[in-house]
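The complex appears here minus one protein chain, its other protein chains still in place.
Chain lettering (A and B) follows the sequence in which the chains are written, and residue indices restart at 1 in each chain.
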Amino acid sequence: AKGPKAAGCGITEFVGTAIGDTIGLVIANVDAAIHEKMNLDKKYRSIGIIGARTGAGPQIMAADEAVKATNTEIVTIELARDTKGGAGHGCLIIFGAEEVSDARRAVEVTLKELNRTFGDVYANDAGHLELQYTARASYAIEKAFGAPLGKAFGLIVGAPAAIGVLMADTAVKTANVEVVAYASPAKGTSFSNEVIIMITGDSGAVRQSVIAAREIGLKLLNTLAAPAQPVTVPYI
Amino acid sequence: AKGPKAAGCGITEFVGTAIGDTIGLVIANVDAAIHEKMNLDKKYRSIGIIGARTGAGPQIMAADEAVKATNTEIVTIELARDTKGGAGHGCLIIFGAEEVSDARRAVEVTLKELNRTFGDVYANDAGHLELQYTARASYAIEKAFGAPLGKAFGLIVGAPAAIGVLMADTAVKTANVEVVAYASPAKGTSFSNEVIIMITGDSGAVRQSVIAAREIGLKLLNTLAAPAQPVTVPYI
Partner (left out) sequence: AKGPKAAGCGITEFVGTAIGDTIGLVIANVDAAIHEKMNLDKKYRSIGIIGARTGAGPQIMAADEAVKATNTEIVTIELARDTKGGAGHGCLIIFGAEEVSDARRAVEVTLKELNRTFGDVYANDAGHLELQYTARASYAIEKAFGAPLGKAFGLIVGAPAAIGVLMADTAVKTANVEVVAYASPAKGTSFSNEVIIMITGDSGAVRQSVIAAREIGLKLLNTLAAPAQPVTVPYI
């Protein structure tokens, strides 16, 4: 398995790397001037840092598992327009913690989860799809997407954006789910070439909707270029 | 000719693909929840969808011919920061229609026109130019650029943006045209590396200005990399 690497570059703050050019770091005591510029809550002297060139959804879903498992909070989630020339985002996620051991653990959990959360990312030369599902959303998902805590959550992304429109429509028609948010190149993304829909509801319905969106999205993406392959192993 | 492909992926909503990783789709009855999130006018139950990784101008010009030829309206035009690592935009264009046959026809016309409207897009490793001209602007051009309906319209794009500045100045000095708008990386683009000028006026003057801008733009772009080639066949 392609788990996080911790090659040990000799820096205390380095935690590891993972798929998507993801790097995980911690700072035990953030400098006061930086602390202020980052608008961190004063109670958090330690932070965990996840940054990636490729992907935002996989990292946010992974961070959601991390906040469930550790004594940390998601402080900020920022989406760069990136994916190394692709159609989507990169990300910067900051965890706040009172103890550096908690921040480190959150970063470790996130790096480890990424192999799974890249499972339903499909890409070819023309674009990508991303599907995510959880039976119980936690604080990272709430922070990033405004989804209700503790409920099932599904994320459906299609790029180029036109494909995402049809995936969104298909998802909502498939089962009785509620639309949490709908994002497009000019609204709710960092000008990425994606349409993104976020859904909540009964866990069976959410999962069914995500799977239906995946099916139609793959067929459409494959009309533009060679068959899109999953980045790791599908989990939904 | 590289017309739209309709390989038939087995999905009713699929219309075809074209140059620029452009895909064309229709939805006969947009789901109510998606309809609301997309801010569609209630009278349009059907939509046509054009999305592309590369290009916004060519698709908008092509859509302009489509609205002239069909009973549809341009509902939204959104520009992603894309071109697959290049300096420009991708796009998402939504047509609204009361009947799905109209939406489908608009998408078909757009896909077919793209071969022409990519004719004066010139690219090399350092950047690109785009020139567009029509003797009579319709609703897509009005929606996207704020140009007056029924009048001649010219679009002049240079990337990197510095080249666009000189193309703009040259265009306006060449003939008696009116500047509709001027866009640059931080104003009026999705942070693309382009300067874009949109002009209107007498059709002869607009055409002359566009041609003069093309000439100087090509010379400048070719100082940075190998001679830029047209993507298809120049039409202006």
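In the analysis below, a residue touches a chain if its C-beta (ideal position, glycine included) is under 8 Å from a C-beta of that chain, and two chains touch if they have at least 3 such contacts.
These numbers come from a predicted model, not from an experiment.
Undergrad: So one chain is hidden, and I want to know which residue out of B:I11, B:A69 or B:L166 touches that hidden chain in the complete assembly.
TA: B:L166
Undergrad: In the full complex, which of A:I60, A:L79, A:L114 or A:L131 touches the chain missing from this view?
TA: The single option touching the absent chain is A:L79.
Undergrad: Tell me which residue among A:G90, A:G127, A:G154 or A:G201 touches the hidden chain in the full complex.
TA: Of the listed residues, the one touching the omitted chain is A:G90.
Undergrad: For subunit B, enumerate the residues touching the unshown chain of the complex.
TA: Per the touch rule, subunit B residues meeting the hidden chain are 81, 84-87, 126-127, 160-163, 165-166, 168-169, 172-173, 178-179, 181-182, 184-187, 189-195, 197, 216, 219-220, 222-225.
Undergrad: What subunit A residues would touch the chain not displayed?
TA: These residues touch the chain not displayed: 5, 7, 9-11, 13-14, 17, 21, 23-25, 27, 30-31, 33-34, 37-38, 47, 49-53, 78-82, 84-85, 90-92, 94, 190-191.
The rule is simple: only the chains that are shown with their structure count from here on.
Undergrad: Roughly how big is the turn, in degrees to the nearest 5, that lines up subunit A with subunit B by CA atoms?
TA: So the copies are related by a turn of 120 degrees.
Undergrad: Roughly how far is subunit A from subunit B, going centre to centre by Cα mean, in whole Å?
TA: That gives a centre separation of 32 Å.
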